[in-house]
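One protein chain is absent from this view; the other protein chains keep their places.
Right, chain A next:
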Amino acid sequence: MEDSSSSMGQNGGQMGSQAASSSNNKQNEDSQQKDYSVPGILHFIQHEWARFELERSQWEVDRAELQARIAFLQGERKGQENLKNDLVRRIKMLEYALKQERAKFHKHKYGTELQQGDMNPPVMDDSGESQLDPDQSYLPVGNSTWKDGRKLLRQYLQEIGYTDRIIDVRSTRVRALLGLNNNHPDQEESYNGGPVNGNESIKRVSETQGRRTPAKKPQPGSLSEAMMLDTEAAVMANLDFLSNTDVDMDDDEDMSDDGEMDHSVEMEDEVKPNKKEGEDVDALALEVFNELNRLSEVEKKPETKNAAGPPDWDKTQVPKRPIGISDEDNIDAALGLGELAQLTVNNDAESTYDIASSKEAFRKTWNAKYTLRSHFDGVRALGFHPTEPVLITASEDHTLKLWNLQKTVPAKKSASLDVEPLYTFRMHSGPVLSLAISGTGEHCYSGGLDGLINCWNIPNSNIDPYDLFEPDVLNTTLHGHSDAVWGLSVLNSKQQLVSCSSDGTVKLWSPHSKVQLLNTFTSEQDGIPSSVDFIRDEPNKVVASFASSHCVIFDTETGKPVLRLESTSQDSVNLSAKKIYKIVCHPTLSLTITAHEDRHIRFWDNHTGKMVHSMVAHLDAVTSLAVDPNGLYLLSGSHDCSIRLWHLDNKTCVQEITAHRKKFDESILDVAFHPSRPYIASAGADALAKVFV
């Protein structure tokens, strides 16, 4: 009623009060109260009404905006709760892992169980649920319940032009939630420099697994940051209503990806950091999807793995190696499942293993800890630094690499590597076959298929892997052999080196003096030497094994053979089948140990030349031997893919670990003890080296 009359009046008023309105306007302020003309009133009412209408519509708009905002925030909150639950769950898992590690460490160190409050797995009773829950809830919720709401919301947001800000809001929220203030440079740095994903940090935790917790400090930062990236990617992937704007973002990153780069290579490299980031985000998104699958697989996979088992390993199942099996399989499973799986699965394994081993009488059991991957072909030899947790590997890919086990290098390309090599020694023009490290840790010597022995100054174990080239890392090269150098050994007290080559000679060197070649030994009747070592308790003697399957002890001063180590006639039925792969001398006793193709390890008395013990040690050729620095244990490696630890007193096998895979018919090529720290290592034809602690 009001409306119609006023609208009528409006027309009339406008027509009729044309003149009056002009005067009205002039004296509007002061004369308004006096001039109550009908057209004036009508006009006023109409004016007011229009004003209210306008305001109302504005409120309407505001309200819609706010409602959209509320809906968005609610959705976001829900998402964040899920994120938080997920993170809490992970933190619990990590805490639990840390506790397990500490307990283990404590037990190893003090031999007693460590009491540290609740050692129960944090969420074990409902772990299955809690592992799956948070992640699952992304999908159903994201896909069904909220879908309509989001569609609507997206329309709202796009109308308002809100989209750009939301991205910022969203990411800052996620960051705020995690207590991080990080902006793009940080992200970039974390990719290029700092460790990116959880596995890396976990390694660090377990390294500093003592009772102190300072190691925790750096860890949460990087870990949660990585997780933040993960989860952010998850949010990105799941909240598909943002896809439009995401495309904008991705475009920025894609810009720097291949397409453009191929135009101009110069430019490509300049924008490389961006590119990597782009790649990484993509990878992360993918990873998160995978992770969802993995999480559900984690529970099942280990069992199936254990049951099926890679065919190579099945046949090597021998008593006394429960630890070896479970651990190895787990690692394999973990390799397939990625770092997250490794995290959970390994802990499970360790907890069960702890219980088992506490009942075992063994003093110490070794577990695979580091896998050194960076060689392209079989690792022929390895050796430890005398004091530091550093080792050097020599490979058929023509290089040697230096690794620092305590320095997990800022992972450039991938963070799930345990250790990255610090330095690559390049000078051999063929496979590197043998390696020896001096007792001072200053030099190492490598012998190659090219017949050269290179003497290297070992670079500092804290160098930047991408430093400038220092030509003086190569100290000197020993020329003299005309064929492949298969064996090297160092005598620290005299700074001497002994080498054997397929040219049929054994040579004694003094690498750092003027006259390098001191003496040459041969044994015409025995042919080509295969391995060589100094006799430790008589430093003027070396012992070499030959193609004839006999060993000869030479006097280094006279150069003459002193004694032959020959097996008795009834034992020497088929000499070619007994070929010796490796010869080592006991550090304190007058004992020489040989590894044979016929699966035997044989022990010899250096004074009498008689064989004192012989045993079948492996299922295939024994390829490598190492005696621990105290002379109590012997480590052997074999082409049957396993390494075995032997008690030298009673010659019993203490532990067996399946360590490497086969390439052609070769598997394990070398083993080593650390001279002063509890590390052992194995080198394999599968291009890997493994370190056990």
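Just so we're on the same page, a residue touches a chain if its C-beta (ideal position, glycine included) is under 8 Å from a C-beta of that chain, and two chains touch if they have at least 3 such contacts; residues count from 1.
In this section, contacts and distances are computed from a predicted model.
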TODO: Would you mind picking the UniProt name of the chain not drawn here, from "Ubiquitin-conjugating enzyme E2 G2", "pyridoxal 5'-phosphate synthase (glutamine hydrolyzing)", "Tubulin epsilon and delta complex protein 2 isoform X1" or "MOB kinase activator-like 4"?
DONE: "MOB kinase activator-like 4"
Task: Contact residue for the chain not shown (choose from A:154, A:550, A:582 or A:644) - done: A:582
- [ ] Decide which residue listed in A:483, A:555, A:605 or A:628 touches the omitted chain of the complex.
- [x] A:483
TODO: Tell me which residue among A:547, A:562, A:589 or A:611 touches the hidden chain in the full complex.
DONE: A:547
Task: Which residue of A:531, A:567 or A:592 touches the chain not shown here - done: A:531
TODO: Would you indicate which residue among A:427, A:478, A:643 or A:672 is in contact with the undisplayed chain?
DONE: A:427
Open item on the list: What does the interface between chain A and the hidden chain look like in terms of residue numbers?
Closed with: 189, 192-193, 197, 258, 262, 264-266, 269-270, 272-273, 279, 282-283, 286, 310-312, 335-336, 338-339, 371, 373-377, 397-399, 412-418, 420-421, 424, 426-431, 433, 449-451, 465-466, 468-469, 471, 483-484, 486-487, 502, 528-531, 547, 574, 577, 579-582, 597, 621, 639, 661-666, 685-687
